[in-house]
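The complex is shown incomplete by one protein chain, all other protein chains being positioned as in the whole.
Up next, subunit A:
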Amino acid sequence: MKVLVAVKRVIDYNVKIRVKPDNSDVDLTNVKMAMNPFCEIAVEEAVRLKERGVATEVVAVTVGPKAAQEQLRTALALGADRAIHIQTDERVESLGAAKALARVVEEEQPGLTILGKQAIDSDNNQTGQMLAALTGRPQGTFASEVVIENDKARVTREIDGGLQTVELALPAIVTTDLRLNEPRYAKLPDIMKAKKKPLSVKTPEELGVEVASRLTLVKVEPPAERQGGVKVGSVDELVDKLKNEAKVIS
C-alpha cells in the first residue's frame, strides 16, 4: 500500500509572531520556518507504517513556494521515499491546497493519505476534510490511533470529551492529532541521504487547478494586549482577590 503524506511549511512554533506595521499580514521576513508540528506527526505515522510492513512506499507532498522544498527534504530525511512539490507563490488556503492534493491523489492512488489536522499559521483545520470530500474518500480526522486491517482503516479520533473509533473503507484520508505518535528527529546520515532522494516539481497549472485564495485578507492585527496584573503577597490574598475582585470562584 502506498501512503501519501502532505506537509506544510510554517513559522517555527517557538517564534513570536509579529504583525506587519501596515496590518496587511503577519511578517514572515527572516523568520525561522519549519515543518508544521501536526505534519511531523503525519510523516512519523507514514514512516512507522512502512517500518511495520503495512506501507510499501511513502510519498511526501507539499503545496507552496520554492523554499518549501526544505520541508520535503526533512520528510525524506525522516523516511519518506520520494517527494512531490506543487510549486506556487500564491497565498494558498485550504480549498486550493485540497484541490491540488486531490490531483496528486488521483495520479498516485495512495491507499492512505495522512495530513496534519491543522497548520499552526492559518489554524483552519480544513484541508484533510476537503481532500476527502473532493476525492470521495472517507475521513478519520484528529486521529490518535490508526490500525490498517485488510482493506479497512480503524481510526480512533480525539473528539470533545473523549475518543471515537470509526472504520473507514480504504482508500481513506487521515488527519493527525497530538497523541498519534511522537515524531523522531532526523539523523545526520539520513539528512545527507535525503538530498539524493527523488523530488519532482509540478505547478498548479500543470495539474489544471486554481489554488489562489478566494478569501480577501482585509487586515491582520495583534490581539488586544493583556493588562499586566498585580502580584499578591500570599495565598490568602490570592483567594480573596479571586472571590471578591475577579469573582471567578465562590
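Couple of notes before you dig in:
Here, a contact is a pair of C-beta atoms (placed from the backbone, for glycine too) under 8 Å apart; a residue touches a chain by one contact, two chains touch by 3 or more; residues count from 1.
By definition in this document, contacts and distances are computed from a predicted model.
Its record in UniProt calls the unshown chain "Electron transfer flavoprotein subunit alpha", which is the match among "3-oxoadipate CoA-transferase subunit A", "Electron transfer flavoprotein subunit alpha", "Carbon-monoxide dehydrogenase large subunit" or "Transglutaminase-like enzyme, putative cysteine protease". Only one residue in the set A:P21, A:G53, A:G161 or A:P189 touches the chain that does not appear here, and it is A:G161.
Subunit A meets the missing chain through residues 11, 13-17, 19, 26, 37-38, 93-95, 98, 120-134, 136-139, 141-142, 144, 154, 157-169, 178-179, 182, 213-223, 226-232, 234-236, 238-239, 241-242, 246, 248-249.
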